[in-house]
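Sharing a structure here in structure tokens format.
Showing subunit A:
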Amino acid sequence: MIAKIKAAFPNAVNKEYDGNRIDFTVHKDAVPGFLSHMKDQLGFRHLSHIAYVDWIEENEFEIVYILWSPEDKVKLFIHTRIDRENPVMENIDMIWRQANTYQREMKEMLGIEFPDMVAPDEFILEDWDDIPPFRRDFDTLEYVNRTFWHRPGREDAQDVRETISKRSGEEIPDFAKKYSR
Partner candidate 1 sequence: MYNDKNSQKIVDIIQNWARKHSIWVLAYGTGCGAIEIAPTMTSRYDAERLGIRGAATPRQADVLLVTGYLTVKTVKRVVRVYEQMQSPKYIIGFGSCTINGGMYYDSYNTINLLDKYIPVDVYINGCMPRPEAVIQGFVKLQQLIAEGKANGAQKYLDNLEWYKANQAKIAPKWIAKAPDYNW
Partner candidate 2 sequence: MATFVLAFIVGMTYGGIVRKITARVHNRMGPPFYQNFIDAFKLYSKTSAIHHGAMHFLGPAFLMVSSIVSLMIVPVLIPGGDSWYNSWFTNMNASGDLIFLIYIMVFGSLGLALGAGQTGNPNSSIGVTRGLSQMVGFEIPWVMALVALMISYKTTSIVDFINIQQETGTWLMFSHPLAFITAILAMLGMFRYSPFDIVGAPTELASGPVSENGGKFLFTMMSSGSVFAFVKLTLFVDLFMGGAENLVILVVKTFALYMIPVLYGIVSPRYRTEQAVRFFWGWPTFIGLLAILYAVIF
């Protein structure tokens, strides 16, 4: 199966996992061609999910298209990286209609633009005036304290992470330290 994909797309970098999962990293512009080829020729008929990751350190978003071929029982993960400053990605809902929903979520949650995507005004967030919430530079706690009120009397509640780490003696990773009270 990998050979067949390699034959069609020589410059796609490949990482092999266990038996039925193949990973490919493809450049952003090649994704639509790649996906339609997978779907039509190689039998990856099912688009299971589109995941997205915010690599704030490398200033990039990563989008992972997860395909599934029922005949060969193979999962195909296609990773692409898009720039974080003005994130634009081609719209692929003409290949799979349900991709539209994932893309609308990405548009609202990460602020990725899909130029010719048909998206009615609001999907999940209505009246949202802050930066897209799933970006890692969005400080949720600060936003919550600003917009909502807290019931007084909850201050002395123990912090879950600290009690667990004390009990199991495991060190809290530094990126999580920011959130402990």
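Selection criteria: all candidates are chains of the complex that A comes from, given by their letters.
In this text, contacts are C-beta pairs under 8 Å (C-beta built on N, C-alpha and C of every residue); 3 or more make two chains touch, one makes a residue touch a chain; residues count from 1.
What you see is a predicted model, and the numbers here were worked out from it, not measured in a lab.
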item	value
Chain touching subunit A (counting every copy) in this complex, out of 1 or 2	1
In the complex with candidate 1, residue positions of subunit A that touch it	124-127, 133, 138, 140-141, 143-144, 147-151, 154
